[in-house]
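For this depiction, one protein chain was excluded, whereas all remaining protein chains were kept in their positions.
What follows is chain A.
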Amino acid sequence: MWYVLVILVTVFGVLGVAALSTMLERRLLGFFQDRPGPNRVGPFGLLQVVADAIKMLFKHDWIPPFADKTIFVLAPIIGFLCVLLSFAVIPVTANWSVAGDLNVGLLFVFGMMGMAVYSVVLGGWSSNNKFALLGGMRAAAQMISYEVFMGLALMGVIMTTGSFALNDIVAAQSHCWFIIPQFLGAIIFLMAGIAETHRLPFDLPEGENELGAGFHTEYSGMKFGMFFLAEYAGVALISCLITTLYLGGWQGPLLPPVVWFVLKAGFLICFFILLRAALPRPRYDQLMAFGWKVLLPLSLLNTVVTGAILLLRASA
């Protein structure tokens, strides 16, 4: 019973957060640009989410006749499912998570993120549209290569903790958040996370000015909405992961653990939005070059140095 409750709360929590962050994003972007953003529907414009949802649901859900129907329908579902499943292992508090003490929790998240690539690639490919295909290809290259640095950046944390379980990682940060010893790793993880969720400034798969809307050019209605929910849930996921891995998870003084977790993750979501407001999109080759020529050596360096220090400590 408890288990079902946890699952339900997680699923609807994630959905709610994803929906709300669409609205939060528009409000914050507005403030960053000296305008109020959507503030008409309901108090503070909060009901904008509902209005958007209604609009999405009632829109003509069109499948282009030249598309590969099965895959076209399947792609957004895969994307959304992968992100949603990843939330299963996020420990919101010490004993609130669907599978927080899964001993390969981090690997599971990575597996799911790897699967999420399929959603954009298949979406781009089944649309049978050259812009969508280009977007899908970009997404594949970008997400696969950035996943490498993401994993490597995490090595430091995993080596220090000696465990893949997210609960253990949180527990290991009771004295000192990993962002201090693993600062480089945290920065690399953050950047890779942005690329992974293909958010601005790394949203080349959907770069409007050159690709229309990239991989979801042909999507409309709720299928398009699913892609977007998946993107925002992805942002929430990366924020939760950074919180758990580098910011001490639910640990914090005075306030109850849930509040700490939500505060930290919420702060990170806002930071993601700030990045979107502040930074221009790089060129595609710049993005790849930055990944392989800067982030890869840096994350390797991070791994090596962390390993050396750990070995020295162990021998001392």
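Just so it is clear, contacts are C-beta pairs under 8 Å (C-beta built on N, C-alpha and C of every residue); 3 or more make two chains touch, one makes a residue touch a chain; residues count from 1.
As a working rule, contacts and distances are computed from a predicted model.
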| item | value |
| --- | --- |
| Chain excluded from display, named as in UniProt, from "Putative hemin transport system permease protein HrtB", "Amino acid/amide ABC transporter membrane protein 2 (HAAT family)", "NADH-quinone oxidoreductase subunit I" or "Lactate utilization protein B" | "NADH-quinone oxidoreductase subunit I" |
| Identified contact with the non-displayed chain, of A:L274, A:A289 or A:L311 | A:L274 |
| Touching residues on chain A - with respect to the absent chain | 28, 31-36, 274-275, 277-279 |
